[in-house]
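Attaching a single structure in structure tokens format; questions to follow.
Every protein chain of the complex appears in place save one, which is left out.
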Amino acid sequence: MGDPIYIADSRDVRSVPLDGLTLIYHAPSGMTHIVAPPAPEILEALDAGPADPAELLRRLRARFEFEGEDAIHARLEELEASGLVRRG
Amino acid sequence: MSGTEEEANGKSGFVPSRRTVLVLGAAAASTVITVRPALAQTAGSVLNCEIPVPSPSAGGSYVAPDGRLVAPGTPGAAPPLARPLRGEEVKNLLRSGVTPAGVDPTASQAYANYIRRLQAGMSGFTCYASLQMPR
Amino acid sequence: MKEILNLQIGPVAFRIGSAWRAPIEALAKLYEGYPAPAGGIADFTVRLEPEKPWRRFVRPSVAIRGDYILPDAAPLPLSLGLLAAEMGMNLQMALGQKNWLLLHAASVEKDGRALILTGESGAGKSTLSALLGERGWRLMGDEFALLDLDSGMLLPFPRAVSLKNGAITVMEAEAGAARFGPRLVGTPKGDIRHLRPNDEAIARMGEGAMPALILFPRFGPAAAVRGVGQAETFMRLTQASTNYVALGEPGFNALTRLVRGVPALAIDYPDTATAVGLVEDFRQELAA
Partner (left out) sequence: MMAARLLVRALRDPQGVQVADWNALVSAARAEQLLGSLAARMEGRAVPPRVAAMFEAARRDSERQRTQALWEAEMARRALAALDVAVVLLKGTAFHVAGLEASAGRSVGDLDILVPRDALGAVETALLAAGWEHLKSAGSYDDAYYRRWMHELPPLIHRDRDRMIDVHHTILPPTARPKPNSARMIADSVTLESGFRVPCPADLIIHAAAHLFADGDLAGGLRNLWDIDRLLREFDSPDFRQTLDERAQLHGLGSAVALALRLAHRLYGSPVADSRSRLSDRLFEPRLLARNGWGQEKRKALRFAFYVRSHWLRMPPLMLARHLWIKATR
């Protein structure tokens, strides 16, 4: 079984960048999240459509330099727990 | 995110700016914090509330040092308090470690941890929630 | 309910009913000069009633109830009935207010600019706002500030100021005896005495003002000022609000607008005179 596909429903959020953090109002839940990098970048990369972690890393690599690719799973799990990202 | 206000001018968000370094494995800290409902510090001034330790529904359970409820008589665990703690006492206990009057000081941390673990619906939760301070 | 008082405070109207006469009498005296709500219609009902039927007569104990009830609220002795009424009104606001973003904050206004003072209980915001209210500022409220979701305007909620312990002496030197309630001894927070805001604060209770500065005051060994970032201010204000989450997107919009439009400072102050001086300095900077 491969990695799951992740989806971010970007139309549902209103985001306001402040001091290097991003405030997110998530309409379907009515919840406010305060997210730190790399969470906003991951959400933005998912704007281009659903992706599995490998595809997501490809999209991020187009914009950023980074290390510690394994941590992408932990980050996605956090976003999933908050409801900002779901599995397809 | 399409709603981002500062990137409203076209697709600039995705123009490669290769020098930006993104830390994916950001220490242990979570990258998402959710705003929770706060009865706020209101209470300090709004309320005169009480927290039973433990809740009456726990039926005589003892309180382990980490605040969990355990069977009566468990070694190292503290017995139920004879009276509920008042809001002010709880505040002093949680913030400064001041043991409330008549409470065994060696057990006070167990009681403090029990209170920290309270959740909505449990006896004393609204009182606890109302005592929490912003950091 | 036998004893009833209707009170309009800022935009909010209360109906307070009591099983005993004394709390209502004390309340009516403290709030002398406040208008009655139009048509007698209240936003919130407060009930002061015996915890158990026999507790009306035997060691009378006042349960604080009303439209909204907190299960953990402990009763007060009848001698603290005035405090029970105040707590009852606070409780309705904290649990039931959905018209405005409610911040647990004091606020004062001068030259049309409102100052929001917020932070932990015991940081002295009540005393500081009361003192400013006697020194040329208009007291908008010492406990709750109401932020209008559409206009971003701050609305007054000039309740009687709740002075605790040392602050009582400080304010007794500032305001006439007729404006004070009885000294309530041995409350859960020590001694409390209520102070009615001055005539101007009451006369202008329908008049809002745009926020100009957010202050997080704190007692400290020496005067110190530091800027507070917008994200931190946002987080702190969500935690100082009883209804932020309940208001949904309009609350998010109002609060982000506030923190992006208004500077925020944390101040440490060793005594209230220093704090009043700092606030005056800020005012002049804002006016410049």
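Every chain is named by a letter (A, B and C) in the order it is written, and numbering of its residues begins at 1.
Keep this in mind: a contact is a pair of C-beta atoms (placed from the backbone, for glycine too) under 8 Å apart; a residue touches a chain by one contact, two chains touch by 3 or more.
Please read all numbers here as calculations on a predicted model, not as lab measurements.
Although it is not drawn, the missing chain touches A, B, C when the whole complex is taken into account.
The chain not shown here is touched by just one of B:53, B:69 or B:85, and that residue is B:69. Set against the missing chain, the residues C:15, C:104, C:179 or C:193 yield one that touches it, C:15. For chain A, the residues in touch with the chain missing from this view are 27-31, 81-83, 86-87. The chain not displayed touches chain B at residues 34, 36-37, 56-61, 68-69, 71, 119-122.
Those residues of chain C that touch the chain absent from the view are 1, 13, 15, 17, 37-43, 45, 47, 49, 66-68, 96, 98-99, 246-248, 250.
By our rule, only the chains that are shown with their structure count from here on.
Centroids of chain A and chain C (each the mean of its C-alpha atoms) stand 41 Å apart. Inter-chain spacing, taken between the CA centroids of chain B and chain C, is 25 Å.
Centroids built from CA atoms put chain B at 27 Å from chain A.
Shown for chain A are the residues in touch with two or more other chains, namely 14, 16, 31-32, 34.
Shared interface positions of chain B, i.e. residues touching 2 or more other chains, are given as 33, 35.
Against chain A, the residues of chain B that register as touching in their complex are 1-6, 13-14, 16-26, 29-35. Contact residues of chain C toward chain A in the complex are 229-232, 234-235, 238, 244-245, 248-249, 252, 256, 259-260.
Of all residues in chain C, those touching chain B in their complex are 64, 70-74, 76, 87, 90-91, 94-95, 104, 119-122, 143, 162, 187-189, 235-236, 238-242, 244-246.
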